[in-house]
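Every protein chain except one is present and positioned as in the full complex.
For clarity, chains are labelled A and B in written order, and residue numbers in each chain start from 1.
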Amino acid sequence: MIHSDLKTLSRALKEKQISSVELARLFLERIARLNPELNAFITVDEEKTLVAAKAADLRLASGSAGMLTGIPLAQKDLFCAQGWRTTCGSKMLENFVSPYDAAVVTKLEHEAGMVSLGKVNMDEFAMGSSNETSWFGAVKNPWDKTCVSGGSSGGSAAAVAAYLAPVATGSDSGGSIRQPAAFCGLSGIKPTYGVVSRYGMVAFASSLDQGGVIAHSAEDCAFVLAAMAGFDERDSTSLERPPEDYSRLLGQPLQGLKIGLPQEFFGAGANAEVVAAVLSAVEEYKRLGAKIVDVTLPNSHLSVPVYYVIAPAEASSNLSRFDGLRYGYRAPDCNDLREAYTKSRAQGFGAEVKRRILIGTYVLSHGYYDAYYLKAQRVRRLIADDFRRAFQKCDVILGPTSPTTAFKIGERSADLVALYLSDIYTIAVNLAGLPGLSIPCGFDSNGLPIGLQLIGNYFAEARLLNVAHRYQEATDWHTRRPQEFCGEF
Amino acid sequence: MNAWEIVIGLETHAQLATRSKIFSGASTAFGAAANTQASPIDLALPGVLPVLNKGAVECAIRFGLAVEATVAEKSVFERKNYFYPDLPKGYQISQFELPIVQGGHLNIMVGQGEKSYEKRIRLTRAHLEEDAGKSLHEDFHGRSGIDLNRAGMALLEIVSEPDMRSAEEAVAYAKALHALVRWIGICDGNMQEGSFRCDANVSVRRPGASLGTRREIKNLNSFRYLKEAIEFETRWQIETLEDGGSFEQATVLFDPATGKTRAMRSKEDAHDYRYFPDPDLLPLFIAAEWIERERAALPELPVAKRQRFISDYGLSAYDAATLTASLEMADYFEATVRASNPAAAKLCANWVMVDLAARLKREDREISEAAVSAAQLGGLVARIADGTISNAIGKKVFDALWMGDGVNADEIIAKQGLKQITDSDAIEKLVNDALAANPGSVSEYRAGKEKAFNALVGQVMQAAKGKANPQQVSELLRQKLSTN
Partner (left out) sequence: MSLTILEVERIARLARLEVTPAEVEISCQQLNGIFSLIEALKAVDTAGIEPMAHAQDACLRLRADEVIYRDEDGTARALFQSLAPEAENGLYLVPKVIE
């Protein structure tokens, strides 16, 4: 049962083959047993989970259940959930029990009736690509526990890959859904900016952050995305669009689909095994009837520098509210207000967060704003314009998600610039606000999954998901399971 | 000496009369229990987001139209970053590069009566922003208390050009602005509750020289403090400079108890606000149609009303300005005219500006709390205008109305027998009696002492209990004194 896709789980629940409580218990039992090895969950609360599962069973019994009612999920620990500790992977919020629900929590849990198994680990305030910046420790990759699970939604990916949850929410500001999905052999989608409400999702870089899903297949992603997306008047950047069924195009043929290959994504930076796997996926797409066209994203190499100006700038301001006055960590023995600020923030934030706050403070400060912040905003537009031009020639853009497969825990913590550059293929998508997804397309010689990235035009999620789905109908990469965690059920 | 020119610019924060806060749905009502009007958004809980209140934008548009400014088609909200306990997000959402109201001006009347003059004060801009909470410095075991009910209230910050040259002009500007924001209904103007407060940028220079170093006096919440603070500050600056000293640009506070200003923050801790466009808020676009809808909904503005009072009622510029100091005053005046007649407008103006105003001042009341209604006063003025009573008797009637001794002037005149004596036989008798009883005055008058004439008039009026028509009395007296 734990390996079932969401359609199967939904049917099993509706046909009373299993109750939501029973299903939740199955996963809770696995979490209790396996999480200590992986460190995917930060907070588990059996009682709360079972209360929600019981409520779901009532809905199932009364016939008011939706497709996802009763299905468990893991919530990335930056979605505020009332009564749940919401830490953002930070000591700053170690004891913060949210007094309110994020829009995503309301939609998935209260409206769709999904059952939260708990809050999953993440890089501190979503700042990182390896989940090593979490105050609660690194998450281990279920495919190789000496490797990172990716980040920042590393807990989400590890939990789903190890079947501790059938699906998990994530957030993606520079690749934080797609890269961990790639590292853990999963499917993950970041929709167009503005499709999923950011209300209650603790902000890292507001103009880049977007909620999304990590699951075993594009199809599962489509079901969950449909339930979490939608206009929210509480988020001024939420787009007023009619609700969309993201699974509506699933199964449509790809005949005539134009897939753009940006030369910049296949250059010297990418690992040869990764490139080979991606290119064989291209061959598969040709067999499925797609046409391959060359496109160019000439400014994409600037996306990392642009990102490391804009994201820290926004973050430095977003994180000012964590001052230890109204909630969160307050350092002991502060003699005056200044000490309360500087000590609480110095002790409450980890090194990477502080580094980015310093970068952001600097690029916004007097005398540097034009040279850095404004300049980065202009280059951001150049990057977005590259995509606009590319989409005049193709329907989707295809490339690797990450230049490499999962790296060893600790391997890159000394070389920040190398770590930052590992997000080179994903960041541009956030800068432009486009939808992007990652699906598995093979394994390297160490048995680690390789991710394939598909980028769509604005609001092309349904099409993007079908492009991924057709590939998954033709291949079985997404059904492979990590030996150690494939489970005995 | 005195060869100093004072240069003043004002930054005024008008709290907008919206029901809810500028970025949250919490109430703006004054006086609620601490932090019960601080929503998750106002508390800056993790993950919350701002959504702009349309009402606040409407207020800004109305203001822009009232000062003949440009209402920006596109304006941008930015974050002003600094740490303070009453600023929960660690930044204030404000407008910086592209404010909603750009330019504009306010015509003010400075001084009293004859010596008054009109002056145009240019506005730089007005922008929307959120208010901060309150720090309560009473001792809570060595702690300060923070109340965030005020955090997130909508403010319009109105910035003038440094066009004022004296504390008097600054106060006149502040009063005119205060009247205007109330006039167009965007601010209740309650200064005690902090709904309208001024920061004054003050510098001095030798005439013709470039601007001197300025110091900003923060948070002046009464016109009196504004005046006293500027006067103290300019004196201090001039004395410092004349003593060969100098001072740095600074923010200062005014202490009403001592009447002095003192520097608040040292330069070392100078702020670097790191403004940048708020990524949570998209640019605000205001369509021309919206502006036109607001224009149509605006009441007649003070300047237009002033012009109309001059042309329709023949009032002087000063009287017109005084009567348009507030919408309530202007409305009261016009209602008075309606209740009397247009020909008596000048008389109505005098009654409103002099008698009514004095009475209100004595009792420390607002015009809305006047015990004599405009209809009652109009009825009274009508009786003066048609000669039923004299102006002097009018004051008696006014007092009686104020005390509630009658529903209208006619009733009081009848009840107290105040109708003017215009019957020439009766007046002749009074005059004859006075002449007979005061031979001394008569001879003094004839010897050329004009004062004696007034004494005789006084005698007649006294005998008539003030009710004789003064004009008839004078005429008849002169006639008799010249012929006899």
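In this text, a contact is a pair of C-beta atoms (placed from the backbone, for glycine too) under 8 Å apart; a residue touches a chain by one contact, two chains touch by 3 or more.
The structure displayed is predicted, hence computed values, not measured ones.
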Check each of B:19, B:235 or B:465 against the chain that is not shown and name the one that touches it. B:19
One chain is left out of this view; which of A:32, A:51 or A:416 touches it in the full complex? A:416
Sole residue of A:308, A:407 or A:485 that reaches the chain not shown, by the stated touch rule: A:308
Among the options A:136, A:341 or A:391, the absent chain makes contact with A:341
Based on the whole complex, identify which of A:74, A:122, A:221 or A:357 touches the chain you can't see. A:357
Just to verify: which one of B:136, B:159, B:291 or B:463 makes contact with the chain not shown? B:136
What residue numbers in chain A mark contact with the hidden partner chain? 96-97, 99, 193-194, 207-208, 233, 236-237, 239-240, 299, 301-302, 304-306, 308-309, 316, 320, 323-328, 330, 334-343, 345-346, 349, 354-355, 357-359, 361-362, 365, 371-372, 374-382, 384, 416-417, 420-421, 430-433, 458
Could you pull out which residues of chain B are in touch with the chain that's been left out? 18-20, 24-27, 32-40, 43, 45, 51-57, 77, 83-85, 135-137, 140-148, 253, 264, 272, 274, 277, 279, 281-285
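The rule is short, and it goes like this: only the chains that are shown with their structure count from here on.
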Computed distance of Cα centres, chain B from chain A, in Å: 58
So in the complex, the part of chain A that touches chain B is made up of which residues? 78-80, 86, 88, 93, 96, 98-100, 102, 198-203, 205-207, 233-237, 313-314, 316-317, 319-323, 325-327, 337, 341, 361, 364-366, 369, 373
Given the complex with chain A, which residues does chain B contribute to the contact? 40, 43-52, 79, 81, 83, 85, 88-91, 144, 146, 272, 274-276, 279-282
